[in-house]
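A protein chain is absent from this complex, but the other protein chains hold their places.
Entry: subunit A
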């Protein structure tokens, strides 16, 4: 018998065969927001560095940070931070072995989505 053909199995989390559900979408969003926050972090740290270096460099960085591009990055980052925040708390709750039945998990998913939008609006109003 010829050598067994290696099966090309899909990598986790099998996106091609997975029917989108609230629980899976909110889980994937946790990963996207968490990793995406590096963009806002880089911009923020660059701005802080510019403030430490010189007034001229700060003027340049501040112009970028307060432009429409900077506003967009920080607005999206604020939402991403709040979403990741709530989803992270949900993870801690899950890790304690609680809230894993489907009705509760779906309610928590909606709580993350609606809560993050509400908190982002409050943040934009406050700061």
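By our rule, a contact is a pair of C-beta atoms (placed from the backbone, for glycine too) under 8 Å apart; a residue touches a chain by one contact, two chains touch by 3 or more; residues count from 1.
As a working rule, contacts and distances are computed from a predicted model.
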Checklist line | Chain excluded from display, named as in UniProt, from "biotin carboxylase", "ABC transporter substrate-binding protein", "Succinate dehydrogenase hydrophobic membrane anchor subunit" or "NADH-quinone oxidoreductase subunit N" | finding: "Succinate dehydrogenase hydrophobic membrane anchor subunit"
Checklist line | Hidden-chain contact residue, picked from the options A:21, A:66 or A:104 | finding: A:66
Notebook entry, point to check: With respect to the chain omitted from the figure, which of A:22, A:76, A:89 or A:111 is a touching residue?
Noted result: A:89
Next item on the list: Touching the hidden chain in the full complex, which residues of subunit A are there? Just list them.
Entry: 11-13, 31, 34-35, 37-38, 41-42, 44-49, 51-53, 55, 58-59, 62, 65-66, 74, 78, 81, 85, 88-89, 91-92, 95, 123, 126-127
